[in-house]
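Coming up: chain A.
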Amino acid sequence: MEENQVIDTVDTGIVIFDREYSATYWNGWMAAHTQISENEILGRSLFDFFPKLKNPRFLRSCKAVFAFGNLAFFPQDPYGYLFSMKPVEWFRSEFKFMQQSCTIGPIRGEGKEIERLFVSIRDMTEEAAYKKKLVALTLNDELTGSYNRRFLMNFLEDELYRCRRYNRPFSVIMMDIDHFKKINDTCGHPFGDEVLKLFASTVVRNMRKSNRFARYGGEEFVCVLPETDSEGGVGFAEKIRKLIEELPLSYKQSQVKITSSFGVITYTDDINDIATLMKKVDDALYKAKESGRNRVVVAN
Partner candidate 1 sequence: MINKILMVDDSEVALKILKRCLPTDKEYECVTASDGAEGVEAYKSEKPDLTFLDLTMPVMDGIEALEIIMNYDADAMVIVCTADSQKKVYDKVMSLGAFMMIKKPPSKESIKAAMMQVLQRLKESLRNNESSL
Partner candidate 2 sequence: MMIIPNSTEVPISEDEKDILQEVMNISFGQVAAELAEIIDVLVVLSVPNVTVVPGKDFQNYLSKKLKLSPPFNVIEQSFSGKLSGIAFLVFSSESGKNMVAILDEEGGEDGIQGIDQLEKETLMEIGNMLTGACVGKIAEQLDEVVYYTLPRVILNSSSSLIDLVDKDSVVILVKTEFQFADNDVSGFLFLITNQDSFQWLKEALHRYIEQF
């Protein structure tokens, strides 16, 4: 009797269902968070109330637990949630649905046969939001809000792997603001910072959603363009170059013109690692600088 009280009030959702996926138990937590009462759902299929639950992965997992008596896990990362319901703090949550970590396990009858399964559901919304924030903190550049070098290197690693595996193109642009040291020296660091921010926002505003833009160091930035060939990469670099050149900047009432230089590289299968890729694009950028700045050079 005491156990029942605990199961009904504990801050975990507990659902029990049979081989036909009909609910045979629905605890207080579930009722409270789904607005579906025990009376409504008992004896009815879970799929009547949660149609999305009827997906191959959930069904396979249940079959496996029936067959092997193991536990099947649906952790928040990567699955998000199993039972769609609003987050408790729906009015200020960044998630549309409560993030959950769920576990499915066997319930055996007297003859040791598995007759029913249970699912336990834990609310992970707050943890997921916290994790998201932490991840953002470790992967973003504080000043410009763009990704940082750590993120970039990981992303490039994945991208290179993906390209080799699925044989897809991708391009990388390395960009650098010309004579940035001089800007800092003559106009001061606060102005320099504004230039960096403006540069970053100009690129981000104009790039595709699948592109990734990161501050590589000082006044150097890198943009990764998945699914983009050399022509696309150069085109985008040219576009940014012109936009930067035309930025209406002024310091103490006098106009300040800034320019930038670009190195572009497109993946070819002789590039085996990120170090080689970065070396080549860096060389291209160096050539752009050397040959007069405010231009785009393609790596060979």
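One rule holds for everything that comes next: contacts are C-beta pairs under 8 Å (C-beta built on N, C-alpha and C of every residue); 3 or more make two chains touch, one makes a residue touch a chain; residues count from 1.
Inclusion criterion for the candidates: all candidates are chains of the complex that A comes from, given by their letters.
These numbers were taken from a predicted model, which means no experiment stands behind them.
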Neighbour of chain A by the touch rule, complex-wide, chosen among 1 or 2: 2
Chain A residues within the candidate 2 interface of the complex: 56-57, 60-61, 63-64, 67-73, 75, 78-79, 158, 161-162, 165-166, 168, 210, 226-227
